[in-house]
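Below you'll find the structure I mean.
Here the complex is missing one protein chain, while the rest keep their positions.
Naming follows writing order (A and B), and every chain is counted from residue 1.
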């Protein structure tokens, strides 16, 4: 059964009429992880925001987006708001800017849980603490009382994952969650995402342009270029035998890049000359 | 927070020394010999070189600069800024009441500047690009380009002379405040509401608003967060605004014959009454530094991030 169905999604800029995403359709099955890859400006983020109905003013979209068979575009703003977080949970690219800078992290988490569940404060705190420990944040109470600028990007990413754990959404949408992190932290965060999937069995949309990460986590891959889906299919097939030249280019440039990197590391003296 | 406050206050001390020293040597800029000025001011008919030399030593001007600075600073700390060349009164007896009057004008004006700037800034940010935003911005643009005395003349002509509603000048009743405050507020609101507006806009478009929305938070709750964060910028901006207003009431005071520092200073400049000018500069520069310090402290109190980074 498909959790999420996107059919003929078009996104455009209202003022100029410029098309940003063209006629894109895809579906997401229960427990599936779909990676959306493509360079920046290819419409990955816009697709995610359209699903959440969070495009900023001046950006419009059309098409059918259905969550468990229910068309999201006909929901009232209030009903849609209740779905955000509870059923569609977003994880942002940059944890450092994702939380209100003048309140402790805990305030955001408490407020979010307060919107969706009738738990007491203590219950919310206990659930958050358990989730935080599960994602490797060892001192939940201390983390919750910290301001966002007092935590590292990796920790804030884990906080967002922990919140998703508590919310138990149908679909998790992670918009380049590792891009702003260094390689080691990114690896750890990706491992948390893998575990999050194992634990929750929710479907996930994972936006990235790091094909290494995609290979690790995704079942299916969707390749976007200039607002259009140029290829979609199982991750394994895409990596071994891409049909579209652009995908082949992406895969090969990833390999060239790693070869080039190895060459650089081995050839320091050449570079200095 | 206490540690921050302490460090911030300690920083002010050397600045105050530098400022007072600069004010002290400001006198040296004058092309006229102070001794000669004193003699002129006292109405001595024939000024001879001996008389000048005598006056110079009477004034203690033949001693080294730093010694004179030290003495001067100590007398200044006792609010003794010397004697006015023109009236012969102690400077502080003229300056003190004038300072008080200017402060009243400044604080009342600043209050309205802050209130209006926040209100207009918030409205414009929430209605960005729509007619309230556009019209407020164009009107304020025009008003900012207007010379204050011209606006003052218009207002006096209409409200005081034609309608006879408000006094044209002086500081006799609450009504006396209306026009000068209006003129000052008009001059500054245009600048400060833009700051609030752009700060609101950058917050409205910030990631945390998007994430909050993605977590299902209500618009009301998000706007409150945006307000809170925008007003943090506002605190420091307004902290700076008050001393700037304090230093620029000169034209308005003259226009409305407000018995404040501006009127006193312009008259002193025209009459070359140096002790008053010097005292004016010192008092305002110190006030400027103190206001800035207080605004920094206030800012640190509302913005946890600043305390940490310092």
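Everything that follows uses one rule, which is that a contact is a pair of C-beta atoms (placed from the backbone, for glycine too) under 8 Å apart; a residue touches a chain by one contact, two chains touch by 3 or more.
Convention: contacts and distances are computed from a predicted model.
Choosing from "ABC transporter permease subunit", "NAD(P) transhydrogenase subunit beta", "Fe-S cluster assembly protein SufD" or "NADH-quinone oxidoreductase subunit C", the protein name stored in UniProt for the chain missing from the display reads "ABC transporter permease subunit". Although one chain is omitted from the display, it touches the following shown chains in the full assembly: B.
The missing chain, though absent from the display, is touched by one residue of B:55, B:176, B:203 or B:295; that residue is B:203.
For the chain left out of this panel, the touching residue among B:171, B:233 or B:300 is B:233. Which of B:53, B:161 or B:224 touches the hidden chain is settled by the complete complex: it is B:161. From the options B:109, B:254 or B:299, the residue with contact to the chain not on display is B:254.
If you put the missing chain back, the residues of subunit B touching it would be 15, 18-19, 22-23, 26-27, 29-31, 128, 141-142, 144-150, 153, 156-157, 161, 188, 191, 194-195, 198-199, 201-203, 205-207, 233, 237, 240, 243-244, 246-248, 250-251, 254, 265-266, 268-270, 272, 274, 277-278, 280-281, 284-285, 288-289, 292.
The definition used in the following text is that only the chains that are shown with their structure count from here on.
Contacts from subunit B toward subunit A in the complex involve residues 205-208, 210-218, 221, 225, 228-229, 232, 302-305, 308. In the complex of the two chains, the subunit A residues touching subunit B come out as 52, 54, 56, 81-86, 88-90, 92, 94, 97-103, 108, 111-112, 115-116, 147, 149-150, 160, 163.
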